[in-house]
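Structure provided below as structure tokens; questions to follow.
Just one protein chain is left out here, and the rest sit where they should.
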Amino acid sequence: MSETLIKPRIEKIPLTDRLTQKLPILLVPLLATAGLVAIGSPSTWLTLTVAGLAMGMMIFIMASGLTVVFGLMDVINFGHGAFVTVGAFIGFSVLSWLAGWTASPSVPLNLSAVVIAILAAMLLTALLGYAFERVIIKPVYGQHLKQILVTMGGLIVAQQMIHVVWGPDEMHLSRPEALQGSFILGEAAIEKYRLLAVGLGLALFLSMRHVLKHTKIGLLVRAGVENGEMVEALGYRISRLFLIVFMTGSALAGLGGVMWGLYQETITAHMGADIMVLVFIVVIIGGLGSIEGCFIGALLVGLLANYTAFLAPKVALISTIGLMVVILMWRPQGLYPVVKAK
Amino acid sequence: MLTRLLSGDMPRSGLLTVLLLGILVSLAFAPFLFPGTKSLETAAKICIFIVLVASYDLLLGYAGIVSFAHTMFFGIGAYGTALALSTTGPTYSSMIWGTAAGAIVAGIFALAIGLFSLRVKAIFFAMVTLAVASAFAVLMSQLSWLTGGEDGLNYGVPREFKPAFKLIDEKILDVRINGKLLLYYFVFFASAALFLIMLRIVNSPFGRTLKAVRDNAFRAEAIGYKVVWYRTTATVLSAVMAALAGSLLAIWLRYTGPATTLSMEIMIDILLMVVIGGMGTLYGAVVGATIFILAQTYLQNLMGLAETATSSIPIVSTLVAPERWLLWLGVLFILSVYFFPSGIVGRLREGRA
């Protein structure tokens, strides 16, 4: 083969295109700046921004599984909220068993109780995810209408089962000592727990990116999102990959449930269904199937919800819908449309 | 005559005919057959939900679109009528303009959502409607200066529809012929008329094209049908019908609030009714709504008995507790989607052959 043939033919991406690619990421600081202008007081703004980022991170954790599952198998799980709720209830049950640890002033004991609660919640929601995938979703692959209906049915049954297991009342639980209170930064009070949520969310996002970029299973997921058929033609069983991703997504929803529960300190059987509204908005904004889009969408929604809750409390939820509409008018497939082979 | 009234869409099954006739006769003579306030409330609710569920089936069964905003349209109709009656007084003209305004607003909303999100994917539409409907419900409960918030609105209806109004002094078959009875028949005939209009729509060329689009959008597009147009039109029609059903509810209850119109629970109920009754046939809406509401009203008593009977067995008794009736309907719902997606009506029609 002659040399002329293999000359690099990487298309030069014009500057404007590269800017448009980066634009979604810039939206987050843009929104934060707009928030600062609208709110005025820097200390209030800082408190709200941390709260918004914390909320965004928690939504991201809950939404990430949903969006990857969709990207990989074209399956949208309307029952995803059930994992959030179940995770929260399991986490709370474990924490109430370990009441001695959470009430003690010892930080290590506090944190171990939370870690145990999180692990238990993630383990059990992963198992629940396994059952859900096998029983509820597997028979309706490729049929969107039935998928929506059946997963919705799964949500109803799961909510009812929570009533059966944990009773009809909501559960209250105070955060362990170590996670209560705030840091004072200048004039701004920043809740410790929110910082923890931001840190954990960021760590999860980075490790998720690492897995997706640098491990074989991550490569398979990304390849599968683009063209599942070809992944199979290379000899990999995509249904098994999907099951793993589904269980991971369920476990993350469970983790998000515990974190959200500890954030609100109250959980109900329908909390998952309520949060799903935000999760859907985030997933739509980000672009169905895109993990980066989901992350940015979650941060935008978290920030906007907190800013508007301060500026105009009545329209807080409407504002996130407004954000969704605006973004869809700009990019009808969301911030990061996922490339599909077909 | 009957064929024309039903737009040529006959029940096509002996058992189904008997069932539908039974429901029709029971509803038509409900005040005389089942005296008592509770049964009249139940009968009116069944009438209204038949319209609501049928209008949802227009979308789900005939167009193959899943929407979670149906209660939003139902609520818009109800609030339209409620606001008109409470602001401009309990007159027929407020009733009419409130109902019309509700239907028009619902139609415009549906048009906007449809044009906005039906181009992409069924899943997308489902998610967008879920988000929009929840936001709308929250908004309505927060705009308390307008909507009464969580408490909702109480208002009067025209004099002839009030229980105190007596058409004739004598009782017929031991039933007082009062305004409540007149109101029931208003609801009954309005529901019947709306149902027949929908039957006409689904059996028109438009309805048949809609089914073709549902079965193979790609092919329909290739033949030259504007798929988005058909889907959006179906969405708008369905929303207007839902709004009219909402208006009927508002007039019947003389009360409108988030819990009776906008809540996600009602949306889930509608889904259950459509699927259990049978998607893609309006008779499914009749059967589904009737069975579901009867179950909602009376099954719980039965489960109460079962709970008492099993009270010694710890888990079983919680599973059959009356509050858990939705659990069993949820299971039935999932099984329906898998094993008989055509629902009860589909089953009966197959059984005939």
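Quick notes on this one:
We call the chains A and B, going by the order they appear; numbering starts again at 1 in every chain.
To be clear about the criterion, a residue touches a chain if its C-beta (ideal position, glycine included) is under 8 Å from a C-beta of that chain, and two chains touch if they have at least 3 such contacts.
Please note the rule applied: contacts and distances are computed from a predicted model.
Think of the chain that is not pictured: of "Intermembrane phospholipid transport system permease protein MlaE", "2Fe-2S ferredoxin", "Deoxyribose-phosphate aldolase" or "Amino acid/amide ABC transporter ATP-binding protein 2, HAAT family", UniProt labels it "Amino acid/amide ABC transporter ATP-binding protein 2, HAAT family".
Touching the missing chain, out of A:L111, A:L127, A:M161 or A:L219, is residue A:L219.
Considering A:R134, A:H172 or A:R237, the position touching the chain not shown turns out to be A:R237 (whole complex).
Take chain A: the residues that touch the chain left off the picture are 1-2, 4-6, 8-11, 216, 219-220, 222-223, 225-227, 229-238, 339, 341.
As a convention for this text, only the chains that are shown with their structure count from here on.
Rounded to a whole number, the gap between the C-alpha centres of chain A and chain B is 34 angstrom.
Per the touch definition, chain B reaches chain A in the complex via residues 60, 64, 66, 116-117, 119-124, 126-128, 130-132, 134-135, 138-139, 142-143, 264, 268, 271, 275, 315, 318-319, 323-324, 326-327, 329-331, 333-334, 337-338, 341.
Chain A meets chain B in the complex at residues 70, 76, 78, 136, 139-140, 144-150, 152-154, 156-157, 160-161, 163-164, 168, 273-274, 276-277, 280-281, 283-284, 288, 314-315, 317-318, 320-321, 324-325, 328, 332-333.
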